[in-house]
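All protein chains but one are shown in place.
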Amino acid sequence: MKIMNMVQAVNDALDIMLAQDGKVLVFGEDVGVEGGVFRVTEGLQQKYGEDRVFDTPLAESGIVGTAVGMAVAGLRPVVEMQFSGFVYPAFNQIISHVARMRNRTRGRYSIPMVIRMPYGGFIRAIEHHSESMEALFVHIPGLKVVIPSTPYDAKGLLVAAIESDDPVIFMEPKRLYRAIKQEVPDGKFTIPLGKAKVLATGEHITVVSYGALVREVQKAMSLAKKTGISVELIDLRSIYPIDRETITRSVQKTGRFLSVTEGPRTAGVGAELMSIVNEDAFLSLEAPPTRLAGFDTVPPLAQGEHHYHHSPERIFYEIKKLVEY
Amino acid sequence: MKIMNMVQAVNDALDIMLAQDGKVLVFGEDVGVEGGVFRVTEGLQQKYGEDRVFDTPLAESGIVGTAVGMAVAGLRPVVEMQFSGFVYPAFNQIISHVARMRNRTRGRYSIPMVIRMPYGGFIRAIEHHSESMEALFVHIPGLKVVIPSTPYDAKGLLVAAIESDDPVIFMEPKRLYRAIKQEVPDGKFTIPLGKAKVLATGEHITVVSYGALVREVQKAMSLAKKTGISVELIDLRSIYPIDRETITRSVQKTGRFLSVTEGPRTAGVGAELMSIVNEDAFLSLEAPPTRLAGFDTVPPLAQGEHHYHHSPERIFYEIKKLVEY
Amino acid sequence: MSSSKTKSKTALLEEYGALSGKMLQILDYEGRVILAERLPKLSPEEMVTAYQNMLYARTADQMAVSYQRQGRMYTYPPNLGQEAIGVAVGSVMREDDWLVPAYRELSAWLAKGASMKDIFLYFGGHEDGSVLAGAKNMLPSAVPIASQLPHAAGIGYAMKYQGKKDIVFTFVGDGGTSQGDFHEALNFAGVWRAPVVFIIQNNQYAISHPRAHQTAAKSLAVKAEGYGIPGIQVDGNDYLAMVAAVKAAAEHARAGQGPVLIEAVTYRRGAHTTSDDPGRYRTEAEEQKWAERDPLKRLKGYLLAQQLWDETNEEPLISQYKKEIDQQFTEMENHPYDFKDIFIHHYTEIPDDLKQQMVAYEKFLNWKESQQ
Partner (left out) sequence: MSSSKTKSKTALLEEYGALSGKMLQILDYEGRVILAERLPKLSPEEMVTAYQNMLYARTADQMAVSYQRQGRMYTYPPNLGQEAIGVAVGSVMREDDWLVPAYRELSAWLAKGASMKDIFLYFGGHEDGSVLAGAKNMLPSAVPIASQLPHAAGIGYAMKYQGKKDIVFTFVGDGGTSQGDFHEALNFAGVWRAPVVFIIQNNQYAISHPRAHQTAAKSLAVKAEGYGIPGIQVDGNDYLAMVAAVKAAAEHARAGQGPVLIEAVTYRRGAHTTSDDPGRYRTEAEEQKWAERDPLKRLKGYLLAQQLWDETNEEPLISQYKKEIDQQFTEMENHPYDFKDIFIHHYTEIPDDLKQQMVAYEKFLNWKESQQ
């Protein structure tokens, strides 16, 4: 076991999969010599060569589109979008091909591709570097969407994503890249896609979150504990498919539900989670299922981002309101 | 007053706005000589000249991106995406510029642009011609999203969209293009953006829908009536901003809620509507707010589309289940 | 002709390079040889087969249009007048080579092993039409314009990476050259020296939009300069010129020298699709002009002059084709459809939530049946 941050954990997962399977390729912008702008792919080009780990011309549609071709030809591309805010030029390839190839060819061609991208805010970045738009991908049939909240999860989930024959959008909370260190097992292990994890059992309210906000919810839980509120915390891990069962079971027990997510509120993941709770646990509800989501705004630049990002206090405030409902 | 179908009504709105305001331009693929593949822009190039109504090279990002420039320079571009399934190459321009320019320049540059596109299925079309992905736009801060359900609404809403200083995604249910005829007033009139319309008052359940499905809900209401169920039907008209007040008031009265929408279910507009109902009318609910949405699949080709599209029977079935809950 | 008199294929790409301002033409509009030194080495059988393939494609194409008119099939994009291009590619393409089509290359699909049944299934509204089980290394139609080109570049990379000698043939229209994906695909392929032959079918129109307004570039072939790869403009209605160019390009690609861009100058003699009315945007005189340059007419002219073809063969052959094709159409009409197919192919394993949607829908179907 090594102590790793999320950058190292992702690197380790890529390393293991590159070593294990000659079909795995890693490419994107600055992932080679540079080792990625966040150093996530550091050392991999030296180790696996320029035909397996390489930089492309600066064009996201080209990156994803050529990866579709490689996948069809039997390879397993793991591509990087330098920031999730720059995935949009590739949107047509993702929605029209990555997500559809398997269905339209009735399984003849699957697309075992992973599209990795750092996402989310609170790193005092420039425009387009702080977005959390996972809901766009969650809404597209044919994709899986995965977001880890710890180095351990990042490694296990990424290995599973690379092994998946379905395309996976793998979003890495860049705010956590170097913020948490943790023991991560050596060698290969996987965490199943589509399963949530109950991080804390509790009685009064179910909180569902993922990515960088999990930590903030945990801090809010300390505040809640002081007022006698016991929170059940679920880390979604996979945003599609969503593990309805784990959520439902919990809400049936607690009767209260709060989702804590970063992206814009309207038609966001929080809305989906509220809907699931309604569908599967309506009769258990003692308060309206509630979402704490990002504002329906562009994330503000550095000076304003502390307003946009949910502080432990804000999360606690919502928990309290719900428990007191 | 003339009897018009939706194609004619949209054409009339464009005609009026082109006549009234020299800043209005209409362009896209095949909108000139051809008059649009659905003939929506028929005759406009002859009437207003090739510098105001024109065809571009085949490139959606180019169309939307150049329209951003024109808008910044004081014009009011009304661009057409030939089908909503082909808007994705323009996604980066839409999310990164169209939706943001006003906020990032704190109002210095607004983007008074309309992006029209036929959307939705049940016309036995080829791949990529049947999608209903409005939720993607609804989730993007900075856009308005409008969908008419009648020729009258199409005209009034489109005029309002063109007059709006905010960018509007204007999605036209192509299944209705020639399916309904209606009296439409001559000359200019507007229907306010952001307001829903109560199409029928009822007691037992609130149904919210928009676009081509409104008609199907109306058919379902006849079935419901036979069994003594009285439905309150709301046509959303604007999918963003959503008229929460009208929805809430209705659900507070009926205690039951069903949304009927065409696009994929997960994180779709139905989820947003359910969330709104939870937030604003939780204590009035006598049954779980419910969504009848499209499957989380690519819309099937012609042979299967009757399974994907909600029939009046399917809508009635959901209404009945809810009323009997 | 003696082979010593024919010039080398690679030299062809130079002599007719994108900046030369020349269009490669071997047959005139009547099928007379006007450039003997560039005549591809083809056996009489190969010539005849090529003509028959063009004839088959044309027959199938016309039948597809008429099935659509009868309401037995949905929208279809005719290939009429562009048959030489696909057949030429088909004659050079090997079994293990890849074909990455747009949607207007009937003749090339057939060469790759797609059946008319597959094609009818697709345009008849069956997803099964994209399986193309008989066509090795072929992708289904790509409807979003130019989006297939990056796939071709990626497959090209994969061939190189896997140490294979197979190459990729991919198609795009004149309109498609304006899309960002065209640019990105050619640029990636250029940087990677990927073995891809990009074929632009410049049929003069993107629906109603004429080539002249699509780009201010002098030719579409010249766009190759921007990617540092060879480009060549060819008379796409001249089967022999097309074969010469495709052979040269394939040789270049297979030899590891990277991609080639071919602009095949042709004309869409039919409508854009069966929903389109070309009368709105082009003249009969123009259509007539291009009818005179028809690729079948020209190759037949050549074959007749070489006494390789007997006109009286043609009718019976067409009848035979029609029977075969109609048979395949009937198979399509009897093809089963299972609503569960809507749900089960998106993922290797159906997600619970989606399964619940399927189950709920089936429940509704049962309820509906119970109501009758």
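Each chain gets a letter, A, B and C, in the order it is written, and its residues are counted from 1.
We take it that contacts are C-beta pairs under 8 Å (C-beta built on N, C-alpha and C of every residue); 3 or more make two chains touch, one makes a residue touch a chain.
This is a predicted model, so every value here is computed, not measured.
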{"item": "Chains still shown that are in contact with the chain withheld from the display", "value": "A, B, C"}
{"item": "Of B:G74, B:G187 or B:G228, the residue in touch with the unshown chain", "value": "B:G74"}
{"item": "Which residue of C:I207, C:V222, C:I262 or C:L296 touches the chain not shown here", "value": "C:V222"}
{"item": "Option from C:R58, C:H151, C:H183 or C:R298 whose C-beta touches the chain left out", "value": "C:H183"}
{"item": "Touch list for subunit C against the chain that is not drawn", "value": "19, 178-184, 187, 190-191, 193, 213-218, 222-223, 225-229, 258"}
{"item": "Contacts of subunit A with the absent chain, listed as residue ranges", "value": "29-30, 32-35, 37, 55, 57-59, 61-62, 85-86, 88-89, 124-129, 265-266, 295-298, 300-305, 307-308, 313-314, 317"}
{"item": "Hidden partner chain, residues of subunit B it touches", "value": "25, 51, 56-57, 59, 61-62, 64-75, 77, 89, 92-93, 96-97, 102-110, 141-142, 144, 164-166, 194, 240-242, 244-245"}
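In the analysis below, only the chains that are shown with their structure count from here on.
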{"item": "Chain at maximum distance from subunit C, centres defined as averaged CA atoms", "value": "A"}
{"item": "Between subunit B and subunit C, centroid-to-centroid distance (C-alpha), Å", "value": "36"}
{"item": "Gap in Å, rounded to a whole number, between the CA centres of subunit B and subunit A", "value": "30"}
{"item": "Whole-Å gap between the CA centroids of subunit A and subunit C", "value": "40"}
{"item": "Overlap residues in subunit C, where contacts from two or more other chains coincide", "value": "127, 144, 180-181, 341, 346, 351, 353-354"}
{"item": "Shared interface positions of subunit A, touching two or more other chains", "value": "61, 89, 92, 96, 103-104, 141-142, 240, 242"}
